[in-house]
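Below you'll find the structure I mean.
Of the protein chains in this complex, all but one are displayed in their positions.
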Amino acid sequence: MWHWIQRFSSPKHFYVMSAPLITWFSVSALLIGAYGLYLGLFVAPTDYQQGESYRIIFIHVPAAWMSMFVYMVMAVSSGIGIIWQIRLADMVAAASAPIGASFAFIALVTGSLWGKPMWGAYWVWDARLTSELILLFLYLGYMALQSAIEDQRSADKASGLLAIVGVVNIPIIHYSVEWWNTLHQGATVAKFDKPSMHIDMLIPLLLMAVAFKLFYAAVVLVRARNEALYRDRNRRWVRELVERL
Amino acid sequence: MLKAYYHLLIRDLRLALRSRHELANPLIFFVLVVTLFPLAVTPTPQALQTMAPGVIWVSALLAVLLSLDRLFKLDYEDGSLDQLMLSPNPLMILVLAKVTAHWLLTGLPLVIIAPLLGLFMSLPADAVTVLIYSLLLGTPVLSLVGAIGVSLTVAVNRGGVLLSLIILPLYIPILIFGANAVDVAADGLPVTGQLLFLGAVLALALSLAPLATSVALRITASR
Partner (left out) sequence: MFEAKSLECVRDDRLLFNDLSFAVAESEVLQIEGPNGSGKTSLLRILCGLRLAEAGHVLWQGESIISNREDYYANMVYIGHLPCVKGDLTVLENVRSLLDTRSLSLGNEEIEVALSKVGLASYEDVPGKALSSGQRRRILLAFVELSQAKLWILDEPLTALDVQGVALMESMIMEHKQSGGSVVFTTHHGMQLECEMSSVQLGRKARG
């Protein structure tokens, strides 16, 4: 069993086996995403409170969910890499970070765009947006640490440890920010409450969530393959690959 | 094991006290930064009182951040860190000794001088008391969590800004609850919840941070 895992997770085998997966993931992401967007933008009913502008949640909410999910994947992968010394896990973690950071950024931008028609301001210190911003900083810290350490193995392990420390802190940060936000709310209702979830709104939302996950899967495989090629660039399997081109 | 803790703590304190001129720097920085705000914004007592908890807490955060470098850098550069990592005593205990020394030299002075800053910022007496308690509970956490960041960046050249980027997000919960405790105390409201939270975070940091720091050291200080 252990040998099978070691063999399966060798970068060379990963490189070969991931190629068809990428096509599969990206095509499904495209199809499901297109359908979800169609439902969300055209079929879902107008919200009686927020009008048409609420439709941005079909991008904003899945992006926010993904930013959290990818961070979890990063932390778990790093843990696997540190404990069991599986290099593929390190590659997946490193490959995931910019993707997760981009999702966090998209969530912030779309949240900001949502805020403008609703409350007249591009930025409000809402609990969710603030938490999202802090999450973006955690991602940036991870990526900065990775690139600052020269030795690849140390860099992976150090930033992996940072990701794990981050995961422990995220609930604490989240709770603190929520609490802080309730203090400064004043009389207004919590700002980014989702509109009461009509089933016609829920389905496109979930479809978009699935589409984003598939998109992430496709992109992380592409990036992880790049990592594998780069890190093993002096090894035989990469040189043979290049010669065959 | 306790002896090793004690001896390392004494050693670090002794070293710091022998280069006494460096000790005052974080303290002076703390006072200086707080002084900037009345100058930059307005010196009216009401405005100062509103700003005070946040300004004092953020300045404390920055002062600790600036002083964190000394925690492992010198030992890394002269090879003493190697010897610590080669000790038969658990690295966690040795790390805890160094963090304790750091807090005694940096955090505790901040706590002691806080009343003066409360005075500068027109804080009422009740709020100043709570300020002291909150800093007393919060500054050790800043040292403990800061140690994790320092150990991750110890081998990076000029890693000061990187350190801030890594650690400041982790400091945010302490900042929120610490500053808020002082804020509501100025209005005469109870602060037990906030102080309990800070205490809980301290307990968590005490149990996990030295472990994370020692793992990080073995990763990054391996050369």
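Going by the order they are written in, the chains are A and B; count residues from 1 in each one.
Rule of thumb we're sticking to: contacts are C-beta pairs under 8 Å (C-beta built on N, C-alpha and C of every residue); 3 or more make two chains touch, one makes a residue touch a chain.
All of these numbers come straight from a predicted model, not from anything done at the bench.
For the chain missing from the display, the contacting residue among B:L48, B:L61, B:L94 or B:L198 is B:L94, taking the whole complex into account. The omitted chain makes contact with just one of the residues B:M85, B:I132 or B:L208: B:M85. Although one chain is hidden here, its contacts on chain B can still be listed: residues 1, 3-4, 7-8, 11, 14-15, 18-19, 77-80, 82-90, 94, 218, 221-223.
The rule is simple: only the chains that are shown with their structure count from here on.
One simple way to say how far apart two chains are is to compare their mean CA positions; for chain A and chain B this gives 32 Å. Taken in their complex, chain B has these residues touching chain A: 148, 152-153, 155-156, 159, 162, 165-166, 168-170, 172-173, 176-177, 180, 201, 208, 212, 215-216, 219-220, 222. Taken in their complex, chain A has these residues touching chain B: 134, 137-138, 140-141, 144-145, 148-149, 154, 157-158, 161-162, 164-166, 168-169, 172-173, 175-177, 179-180, 183.
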